[in-house]
Structures are given as C-alpha cells and as structure tokens.
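Not every chain is included here, but those present sit where they belong.
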C-alpha cells in the first residue's frame, strides 16, 4: 500500500514563494462602466477595498455606514485616485427608516444600484455565558436584520423599476459550522446565508442574483481589534492555514468584483469560501497528523502493517 | 452497462404498507424519571406531542408560550393521561425579561431543567417583496431571538448551578438550503442551527449537549394553516416525499425523546433531518426522471448506447 518515497518536508514549513498574493485589479478596465454600486460598511477594511476595485473598474459607488466622516474621507481618497465618483451616505442599517432614507438619497444622487454588497457587520469575541440579550442584539441587529432591511428596501425598489442587480453578502467561514466565542455572529451570518440562498431562488425572476463570500482571516483594524485584540490568535491561525498566510483585502475585492460583474451573470445561490484552506484544515479529523515527521511515518507504517485482524 | 430487468413499477405508486408509522412510545418506561423538561410552544402541535412522550416516560414538564389558556388545557390533558406533572407558564420568548421571569417561576416550582426543547416558532408564506420590516421581525424575533434568549437564560443558570442539560432545537429542512416564500423563517432557523452548533462546541465543558431536528412536513394546525392555507400544496409535497406520506407528531416526539435521553449522551452538535426523504428528493437534479416509464427507459437506453463521442 505504501510507496517508499524520498523523505519529504514535514511540519508546516513551506518553500517560500508559493501562494504570493496578486493585488492588482483582475477584471478588464471598464467592467463596471455605467454601473452604480452600493456598499455597506464601505468606509473601512474589506468594504473599502471592494469599493476601491469597483471604482477602478469604472463604477460609481455609494458607501454607507454610521460614521459619515470616515466614509467621506474614504470616498475622497478613492475617487481622487480612480477619477470616478464615490458618494458617502450616513446609514445605520439596523433602522429600516434610516435605510429607506439612505436609498432615497442614493436614488436622488445617482439612481438605483446595479451592484449591492452587504458588508457591514459587528462582532467581538466573548464566552457566550457572559453575553447579555443586548450583547446578542448588538451583533445580530447589524448583521442579520441590517442585511435584511437593506436587501428588502433595495429589492422592492428594483423590482418596481424592473431593474436587475447583483447582490453579494460577506459572511464568514464559521457561518455553516458555527463557532463558540463569536456566537451571535455565527448565528446572524448563517441567517444571512439562508436569506441570500432563498432570494437567489425567489428573485431570479426579477433579474436579481445573490451570492455569498465566506472570508477567512484578512487583517483589518475592525475585525482584528475585536477578534484578536492581543494578536496571539493570529499565529495559530496562520499555522493551520494551508497557504500559510492571511488573505489580503485586494484579493477578496477581486473575487467580489468578479461575482458582481457580468462575467458571473450565471452565478447565483453560490457560497464561496475564501480562506486559504483554513476551514478544511480545521475540520478534517486527521489533519493534526501534519506534525508527524517522515521518520515517525516509517515507524507508524511498520506498526500498521504488523496489525492482524480487527 | 445496463442489465435488462423485468419491468418495474414507475411513477410514485408505492405498494401500500411500506413506511407505516409507529406511534407508541419508543424509549423504556421511566427513561425521564426525576427529570424536568422545559418545552417552548408545548401547548400545541409538535411541542404538545413531545411533551406527551416525555411525560409518559416519567418527566415532569414545563410548557411555555403566549397563550396561557391553551397551555393549561394541554397540561391538564397530558398530566391526567400520564400521571406526571405538567406545568403551564406564560412566556413570550421575544422578551428577555419575560423569559427570565418564566425561568424564575419554573425554578420556584420545580428547579432547573434537564431537558430543554426550543420549539416555539412563527411562520407564514409570503413573496419576499411583499414583506415589511415588521413582517421580517415578526418571525425572526420569535425564532432566532426567542431561541437565543431562552438558551442564554437557561444556560447561564445551569452553568452557575453546575448542572448538565440536553438542549434540542426544532428547525426545518430549508434552514440549510434556504427557501423562497418563507424567507424570514429560513434565515432565523439557519441562525438557530448555527447557535446550537456553536454552543455544542463551547458549552460541552459545562455538561451541555445541543442537537437539532429538521422536520419535514408534519400536519399541525399551526404550521399548515399558515403554510398551506388552501391545502393544495400538500399533495405536491406527498408526491415528492419518497416515503409517500407526511410525518406524524408522535414519530418526531420519539426522535426528540431519544435525543434528549441518556441514550444519546454522546450526541452533540448533530443536525438530524427527519422528513421522509423529501429534501434529498427535491435537491437531486435528476430525480424528476422518476416519471419516466419502463418502456421509455428502454428507448432512452438505446439512444444513449447509440451515442458516439463527445
């Protein structure tokens, strides 16, 4: 059963140079010309990176979240770099009326969007027995209700206008498996995924596509300050990520741009894990054996071959 | 590749007698002696059926929901039949303070529970573009927040009391796939599943197990009046259910009793589809070919064999 192979590297050491990130824009220039993109949480982190790429590719963008000053700064920086308009609108997605007002403003400014990215979220690590009902709501109201309110408001208006659109939600690799210590986030993100898969089926007839990206760890101030405040967790994540590094915002942004573009016009209801392989690496029961050395494998093979019967 | 088999029945006709339900209690008598079970929505439908079986098996039960009169009637009927106490407590699970008061009352009456079943829910069919933010919340507040508030409140008290418990949530087969026309329910149930999988991992150390049943269609007044008000949908469900019938509340109750019992003390983090095979039947791309007759198959086989190349 075994072929005796020249000793190979064991442990997590990786020849350097594999898996280097490509951070330039991937799609053809102008892929989003005459398109309007609406990105929640577009002022910071991954939302900002997605806005940057869409803007580079020709989209006009509207970014919305609670902190208008942050949004305006980002909008100014991106539009001065790309030459395309970026609008900043204040909006707390937990409040359906604020969402409606925000959409009113967008429509007045630039019409209904072709691309919608639900990226706004809140999260923090906490043992669940220390969580209050308000702590629970502080996350689920943004992530699940916020996404629903934005999606309902825009969906209804787009349907009335008979305009198609691409919807994208940013969730997380633990939406399916669940995870302790980030439980409201796990529940709310799972809810977002079901919402989007449901609407992929239901609203295709109105010209709408719905897809999901589940990112693994990508350093942003927002996520890392609340999920790994001391920085100690990062090392153990990198150790178990088969590609041996965190993701880069620009990599995620290229994937998001693809999914939002006409090149993906047949993609709907998809859930795309983008995590350097972390999830499969954690979930597989015997992956811990990566720590076994070649010499130990020889010994194990001999023991196994020597086993008789069951 | 093909073996030429004597013609077999096609279509959905099934020899009668297959898959007859067994509705008697399955577990050994006394399996829940000295155990206290807390069942939300225990006054009606599936919750009532689960309460009945647990009570038959020796548990004291506390059932809780909004309608005290309905609960009291059920409690009276069950306890007079089984001889074991059933308490009725009013509780709107959407309100964390009401949940806390309800648990206070239960503790005063009979202590902390060994078995918790989160079964309360709301749902109705509706095209999503007709749904208001309040319509969204009317379902998600009960299903997701309600389950969370009950679980947090009981979990915290059990942890402090160093008492183990079995938690069970009743979700649905469309929690994973999503489904149009019941979108808030799909999202909220998916959230409940992630909550329970998360806590299965996190709270094992406190002696808690968390499992999930995803029922397929089982006739209850509550579910069917809001999901199939005209009764026309039922036939098409039965047609695609491989076991050719709806489930029975008593069948679900036996499964729930098993999962809540010591026989399942090693089961945690499990998600059990209980649907007569409906889900796999819908999801599989070629299952529609069940309509092809044996004669048509012979013709198709000949055509396929005649195909040359790709």
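The letters A and B name the chains in turn, as written, and every chain counts its residues from 1.
Going forward, contacts are C-beta pairs under 8 Å (C-beta built on N, C-alpha and C of every residue); 3 or more make two chains touch, one makes a residue touch a chain.
Everything quoted here is computed from the prediction, not taken from an experiment.
Visitor: Assuming 2 chains are placed, give the number of copies in the entire complex as this structure defines it.
Guide: 4
We take it that only the chains that are shown with their structure count from here on.
Visitor: Return the distance between the CA-based centres of chain A and chain B, expressed in whole Å.
Guide: 31
Visitor: Quick check on the complex: what are the chain B residues that touch chain A?
Guide: Result: residues 96, 127-129, 131-133, 136-137, 140, 144-145, 148-149, 152, 155-156, 159, 174-184, 186-203, 206, 269 of chain B touch chain A.
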